[in-house]
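As you look at this complex, bear in mind that one protein chain is not there, while each of the others sits in place.
Then we have subunit A:
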Amino acid sequence: MPTRRTFLAQSGAALTGALLLPALPGCAPGNPLAHIKGRMLGADAATGHLLRDPGRIPAPTQTIETDALIVGGGVAGLAARRWLHRHGLTDTLLVELAAETGGNAAAGHNAASAYPWGAHYLPVPDVRNVELLDFLQEVGTLTGYGPDGLPIYNDYHLCHDPDERLSLDGHWQDGLVPNLNLTAAEQAQFARFFKLIETLKTAKGHDGRDAFCIPLDHASADAEYRRLDQLSFADYLTREGFTARPLRWYLDYACRDDYGALASQVSAWAGLHYFASRKGRAHNATGGDVLTWPEGNHFLTEHLRRHATAPLQAHTLAYDLRETPTGVEVLIHNVATRQSTRVRARRVLLATPQHVAQRLLAQVPGHALPPAGSLHHAPWLIANLTVAGLPQGPGRPLSWDNVRYGSASLGYINATQQSVQQENGAPKVITLYWPLTDEAPGPARRRAYQTPYTEWLPRVVAELETYHPGVTPYIQHADLWVWGHGMVAPTPGLVWGTARQAAMQPVRNRIFFAHTDFSGISIFEEGFYQGIRAAREILETTKSS
């Protein structure tokens, strides 16, 4: 029976609805966005948050056994699974919360193109990263080695030219480094910065190791460089006299692009690492080239997944973990079948963000995970827009990466860049990246989750209008995706503080950790490295036992 109170509430809501209805974008007559179809997508935060309240999950109805349980099907988990498989440990089970594995390297597709929902490129790797080169050779991205001994990359996977353009005062220039209307002093600062980067690229510490490299665990321990981890990149830049506005915009852009954080929020070491760690070499490409695919890095994670045949369960949440005399027991819940299972494993690899591992290990002593919330994870909005055309301003033509100087978002990439088809006027898909760095990650995340599609869409369209005035009628479809924990930011002290190393130490050779949170930098190479590092630790215990 409806009470008086609910009646009042309902009529109030109805009345408010009736009053507001004409103002809602989707409903107003003549609404310029009415023709745009689409919806909100995103990592299943609701399922993930079940972890906060495991009491609501039904009890397990079956028990299975495995040698190694891998929790988390992102790059690190998949890389670990592949590595274990290649080294004879095939009795594994991987569980992934989302509908598909791949983590941040999610992807979608429609009639126009496949497109990324997250990570979407891999810079031409350092030739010393042999594990990565081997993997790339397996997937056909690396096709062989030239007479100079350098890798030859698949022409269709190297990002096609034109790769980058920047809109500055309404004119599209080549490349992302602003170069129009700069004063001589500004130009000099750019030149000095890039000269510094060239020096740092080849710099080595007293231990003979590179000052900056990927994976970052291989970088020098020399205090000269590690000191840079103590102050913010912005402070460092000011101290070194890098104050020109266009330069600071560009460097802020780089930090938001790779870390989802501002130059004032990341360490100087990380800010420099972004540039100085790019040491890739190739027979048919330069260090500045990147590898990309219409579906982004989903191409790589799908290959990682296929390179092992061990069972894999999507839609599955690990919600309880405890140690047993012979190993660990993990309770998992499949949100699709609503069935829970008890998994008895000799060991478990937690390839999850640290805050998820922290929650699972609530009852397990002996780990050094930092308290939840101590890492900076910015939320991101990604928009995939199907457009019938892009009104082109003066300057360079549509490129892979298209950025506007001073824009709130990071700009968009053209998902059809790698197509070899001739231009035929068919719709294209463009992917807009928008790290929500205007407020602290926590409030930004809550706001992002609470903002409905009808509020996001006008913001996204308004943003694209600043790139291409008059584009609105050309937008046919716009799907949006919010990543609550987009990526970890290397805040000062994170990468070279003692906590990071301590946190990744295995617990009694039963519980292992792998995730880019343990690198402090969220890039494919680090996830891949973390997975292999943890897999090696697991294999090491197998050997010794």
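What we mean here is this: a contact is a pair of C-beta atoms (placed from the backbone, for glycine too) under 8 Å apart; a residue touches a chain by one contact, two chains touch by 3 or more; residues count from 1.
Here is the rule we use: contacts and distances are computed from a predicted model.
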item: Chain not displayed: protein name in its UniProt record ("ABC transporter permease subunit", "Spore germination protein KA", "Formate dehydrogenase subunit delta" or "Polyamine aminopropyltransferase"); value: "Polyamine aminopropyltransferase"
item: Options A:Pro32, A:Gly140, A:Pro397 or A:Gly442, residue touching the unrepresented chain; value: A:Pro397
item: Among A:Gly118, A:Pro162 or A:Pro506, residue touching the chain not depicted; value: A:Pro162
item: Residue among A:Gln62, A:Gln421 or A:Gln450 touching the omitted chain; value: A:Gln421
item: Interface with the undisplayed chain - residues on subunit A; value: 155-156, 158-163, 284-285, 289, 397, 420-426
